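Data block below; observations after.
In this view, the complex is presented without one of its protein chains, the others remaining in place.
Take a look at chain A:
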Amino acid sequence: PVPSVSSPPRAPLPPVCPCRMPAQLQHPGYPAGRLQAAEEAVPCREAQAAALLALFGEPEHYSYPSLFLYGHRATGKSHVTLTLLRELQLPHAAVSCVECFSAGLLFEQVLGSLFGHEAVSQSLARYSSFSDFVRVFQQLSARSSLPRHTRYIVLDRAELLRDMDANLLPGFLRLQELVEDNVTVILLSEIVWEKFRPGTGCFEPLVLHFPDYSKAELQLILSQDPSPAYSPELYGTYINILLGVFFTVCRDLRELRHLAALNFPKFCEPLEKGEGNGSVSLSLSKGNPPHLVHSLSFSVTLRVSSASCLSLSGHLSVSSPGLSAHAHVELPCHSKFLLIAAYLASYNPARTDRRFFLKHHGRIKKTNFLKKHEK
């Protein structure tokens, strides 16, 4: 999935951060300014970024043929990778495997973003196999005038590769070997490598794990995009309260960001009414604000996405029935009977249908059990 952190254009980071560590991203091959920019864009993921950078090496160096990054949703896998590639201006192709319902589409997108779309549409046939891909890759790579820097192919949601052609995943893992060129494939997935292994003879990629964010890290990341109307401190307090309520049920950064955006206006309501400034925020922080608990109950009990919760809270007063689980569905009479009958029938074996559903089904045979008890 797309990491939540990357999606919206972000306000510059607050200059002072108490827990900031000394710069971890250091590499002789890249200018320090770019490294700094990259590090600032990946808060709380400096360690992973440093590990990746070490693996990348200098632009001309050959890198490890294939990397496998995994971790839960919204742990910054693709964000870290893409930020590094972008900030350091490395040639790369980022493709999401969901989008490519055929292998040909995948090849086209990879080659297109590496060598330009025009060249690809000329040389790649409509229904191409993996060997076509390798051939075209070699041709185009030989033709290109760029210096021989490592090319990176980032395949998001790589677990979908398993459902495509059988040679695709092993092929990509050994791509460097096959094209005999400086190329590295980075696979991103939410599941572990053990579930990928396609049998014998497969090249083992280098596996890198992205752990979940801790509560403190979440707090740090979430408070980085404060509302412009209020002070960053107030927003920080708000995030603190928010995490206190939601952290037990939801650790997904993206979801939390959404909840934060959703509930902030309500949180600010007392401030809008305007009694004081500092002391009010203190009084706000006492206990769980009722609207947060309300919103929690929605997202937990009904499994309603926060998105619909938004519209729900907006329209609850406007006599809309809402996304209630008990929403009344009107059905025609016969459909109702059919449903009821199917429901009832699903609880007894087929042979007893007659006994249960027919009015005059005949005499019930005495079972051995009953006979025994009569004696």
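Assume contacts are C-beta pairs under 8 Å (C-beta built on N, C-alpha and C of every residue); 3 or more make two chains touch, one makes a residue touch a chain; residues count from 1.
Note that contacts and distances are computed from a predicted model.
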{"item": "Chain not displayed: protein name in its UniProt record (\"Origin recognition complex subunit 3\", \"Molybdopterin synthase catalytic subunit\", \"Proteasome subunit beta type-3\" or \"Replication factor A protein 3\")", "value": "\"Origin recognition complex subunit 3\""}
{"item": "Listed residues A:Glu46, A:Glu87 or A:Glu255, member touching the removed chain", "value": "A:Glu255"}
{"item": "Options A:Gln109, A:Gln176 or A:Ser189, residue touching the unrepresented chain", "value": "A:Gln109"}
{"item": "Contact partner of the left-out chain, one of A:His27, A:Arg73, A:Arg86 or A:Arg174", "value": "A:Arg73"}
{"item": "Residues in chain A touching the chain absent from view", "value": "1-2, 4, 7-9, 73, 96, 98-102, 104-105, 108-109, 121, 124-126, 225, 227-229, 254-255, 257-258, 260-261, 264-265, 302-308, 310-312, 314-315, 320-325, 327-335, 353-354, 358"}
